[in-house]
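Left out: one protein chain. Kept in place: all the others.
When the chains are written out, they are named A and B in that same order, and each has its own residue count from 1.
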Amino acid sequence: MNPKTVPGGPAGATPASPGHDAKYEPVFVGPIKARLDALFPKYPTRQACLLPALWMVQEARGWVPDGGIDEVARVLELTPAYVRGVLTFYTMYHQHPVGRHFIQVCTTSPCNMGGAEEVVKALLRETGCKELGATSPDGRFTVIETECLGACGFVTPLLVNDDFLENVTPERVPGLLQSYK
Amino acid sequence: MSSDLVNLTIDGYPISVPKGTTVIEAAKQAGVLVPHYCYHPSLPSPAVCRMCLIEVEKAPKLLPACVTTVAEGQVVHTDSERARKARTGVLELLLINHPLDCPICDQSGECELQDYVFQEGQPATRYSEYPKRFNPVEDFGPDVLYVPNRCILCTRCVRFMGDVAGDDVLNVSERGDRAYIGIDPSQPLDHAWAGNVVDLCPVGSLLSKDFLHKARVWDLDHTASVCTGCSQGCNTTIDTRDNIVVRIRPRANLEVNRHFICDTGRMHYRWMNRGDRIDAPLVQDGSRTMATDWDTALGKLAGLVGKAAGSTVILASAGASTESLGLVRRLVSGAATAAVRIPEGAEAPLAGIPNLALRKERAPNGDGARMLGYSTDWKAALKAAGAATLVIILDLDLTEVEQASIGGAKAVVVFGTLESQALDHAALVLPVTNTAEEEGSFVNRDLRVQRYHQARSAPGMARPAWWIAAEAIALAGTGARAPGSADAAFALLAETVAGLGGLSYSSIGLTGAKAEQGTTAGATQ
Partner (left out) sequence: MGYPHPSHARETVVLSQYFGDAGARSYDGWIKRGGYEGLKKALGMTPEAIIEEIKASGLRGRGGAGFPTGLKWSFMPKNDGKAHYLCCNADESEPGTFKDREIMRWTPHALIEGCALASYAIAAETCYIYIRGEFTEPWKVMETAVAEAYAAGAIGANAFGSGQRIDIVLHRGAGAYICGEETALMNSLEGKRGNPRIKPPFPAAAGLFGLPTTINNVETLVAAPHILMRGAAWYKALCKGNPKSTGTKLISVCGHVQRPGNYEITMGTPMKDLIYDMCGGMRPGRTLKAVIPGGSSVPIMTPGEVDTCIMDYEGVVAAGSMLGSGGMIVMDDTTDLVYQIMRLARFYAHESCAQCTQCREGTAWTTRILERILSGAGKPSDLDLLLDLADNMTGTTICVLSDSCAAPVVSGIHKFRGDFEAYLSGKRKPSLAGV
């Protein structure tokens, strides 16, 4: 048997063109900058504000584009490579654009035992997403499997954007999607 | 025994080492090499490769030798069954995603993964029929390629750039078995010292483009040398293949360059291989320049020097050896103007190592020249040369302007390496060896005298300049016996040159010795 190759990694993560998106609009202006500035005194280093700063970029842009990496690096006096290394460690930062509503389904053991796979199928069917990680053609949804959401007694939990939904069954899926336009 | 020494036993060898020493370093002193990947003596230790796990009696778990410090009475086993099983286990895991491409890998032959697998790896894989991780080769910078498939994530490169170079341009990206060494596309790996990541990489994951597929390393000869790029005097190894210099790498010297050299020094070797060399003595005979033998040439040199009543000017390269600078200076008895030309460039420090930089003074032996009485007032020397009876040029390519300014000199003798039209005007041209072709010494900016060895054979009749000068001095009938080796030439200088007193080739050794500033000639240390 010939070993297959597993794609992914550097080629996927690194944009093809050198230099970053020239059209990037800075995030850290006005109220968002004020929010970040208010954080600095709470920590002895600027670097400690890296995770919060990346959250702010994601809230503002829906994901963390290359320009956001550059901007965060500049604001926190870090290198873009350093920021990228940290960014890619944490699974909640989007390295690519995602649908308007980002749905994470827990499928770790306790949820798997409670039927999470069926909830995943229902979500893919109802959102029109062709596969996990893909965005629906209308740009409305992206569905991914995630590891333990920490609500194992409320199988199956979903995180839709910042809304934490418990006890989701395949039957409930069509109804709950309606509130996300 | 001093109380700041700790006594312990490693694999049955009792040793005493200073308090705070790591077990991995203590083991080296006991003659035991604990296999390791992430550990490097010039980098902080993350203890992540887990290759150096050792058994310490009374410790419940295996401990990483790289971050475990010695303790009084400790009994360490690096080769117990548990330790060996742990290492074999790590090797197996490192190999599951490692391609079997040693036949086309530049690291092959000096690969620590290959070495340890041969030493104690499993004979066959148990990871059959699964796909291996695949990622394409990435261009990291001017001289560095990253082959992620071979990477074992030891993170030496990341730590070098972050902790030593102070320029976080490499990272570990993603996590788990998807992890790889990452870079930001807007910021290539172009730091002045970036090439060290290639040496640090224990496998063939970071490659030098300059050395790419140039030679199999087992075909290389290695020669201890000193970098000629600047006055820092980094210790190097010159690697040659069939008499051709193909690579320069740092040679460890904790007092000078630790384990590193800059990219300027690393790339500064092509001149050593140049083919347009002067390979025989040339004498001016009326309108013709003729090749001749050494007896004739030496006789002519002695004659020219002897007749040169009045002013003689020596114009030398600060890249010439201490021995050559010293004996060429002695050709001229009495007063003479002697000067070296020292090219300059921007200083490029390696932030994390004190007193290590690519220096402004871009020649290896400016301080040796100063010690031997050479001036660095190049302009004044050129001016004097224009009115001199005799101008001696030591291993210099003069610019056209410089050439013109010495046009008034009555006679010119050239100790040279490269063919040039300028030689047509010289009364005598003497073919000399370059740094790679001779043995010699340099004095670095901290007055450390360091030896370099001969890495390739000299072309044609070329000889070290010190030999030529010494033979001519002997011919002139001073009664002095010409030294027959660089060692003897140095000893001769050490008798009279302040600073070199007490030093000899054997005391300088492979890592150099400090010259005593202001010591009198002949004084012993």
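Operating definition for what follows: a residue touches a chain if its C-beta (ideal position, glycine included) is under 8 Å from a C-beta of that chain, and two chains touch if they have at least 3 such contacts.
Here the structure is a predicted model, which means the values were calculated and not measured.
Undergrad: Of B:5, B:96 or B:461, which residue touches the hidden chain?
TA: Going through B:5, B:96 or B:461 one by one, B:96 is the residue touching the chain not shown.
Undergrad: With respect to the chain omitted from the figure, which of B:176, B:286, B:354 or B:477 is a touching residue?
TA: B:176
Undergrad: Mind listing the chain B residues that contact the chain we can't see here?
TA: That gives, for chain B, the contact residues 46-51, 53, 61-62, 64, 67, 85-86, 89-90, 92-94, 96-97, 126-127, 130, 152-153, 172, 174-179.
Undergrad: By the contact definition given up top, give the residues of chain A that touch the hidden chain.
TA: Missing-chain contacts on chain A: residues 42-45, 47-52, 54-55, 76, 78, 85-86, 89-93, 104, 107-110, 112-114, 146-155, 159, 162-164.
One rule holds in what follows: only the chains that are shown with their structure count from here on.
Undergrad: Distance from the CA centroid of chain A to that of chain B, rounded to the nearest Å?
TA: A distance of 49 Å separates the two centres.
Undergrad: Along chain B, where are the residues that touch chain A in the complex?
TA: Listed in rising order, the residues are 129-136, 138, 146, 148, 162, 167-175, 178, 180, 182-187.
Undergrad: Show which residues of chain A lie in contact with chain B when the two form their complex.
TA: Chain A residues touching chain B: 1, 3-11, 13-15, 17-20, 66, 69-70, 78-82, 84-86, 88-89.
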